[in-house]
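Omission of a single protein chain aside, the complex is shown with its protein chains in their original locations.
Showing chain A:
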Amino acid sequence: MTKSELIQRLAERNPHLYQRDVERIVSTIFDEIAAALARGDRVELRGFGAFSVKQRDARTGRNPRTGDSVSVAAKAVPYFKTGKQLRDLLNAG
């Protein structure tokens, strides 16, 4: 399912809304989550899951082709932990 298919499915469930508004709803949600993570905030959607940012230390990596060692700078990576309810839903039955 792509973002536009998600919008399509929501539009079908909400025939009273303009498609344009459904698009803005979906975009707003993901923009807000991304903006929160960019600020270093956590986003917790209980039952669904939580987005957070994890810090990775600088390390010495290796170019797998040449074996040369290269330094990899410290960086932050987005992380998602599945919520209990969704995890249970995936493993029901």
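Points to keep in mind about this one:
Keep in mind that, in the parts below, a residue touches a chain if its C-beta (ideal position, glycine included) is under 8 Å from a C-beta of that chain, and two chains touch if they have at least 3 such contacts; residues count from 1.
In the analysis below, contacts and distances are computed from a predicted model.
Of the candidates "Xanthine dehydrogenase molybdopterin binding subunit", "Autoinducer 2 import system permease protein LsrD", "Integration host factor subunit alpha" or "Probable chemoreceptor glutamine deamidase CheD", the chain left out of this view carries the UniProt protein name "Integration host factor subunit alpha".
Listed by residue number, the positions of chain A touching the unshown chain are 1-3, 6, 9-10, 13-14, 17, 21, 24-26, 28-30, 32-34, 36-49, 53, 75-80, 82, 86-87, 89-91.
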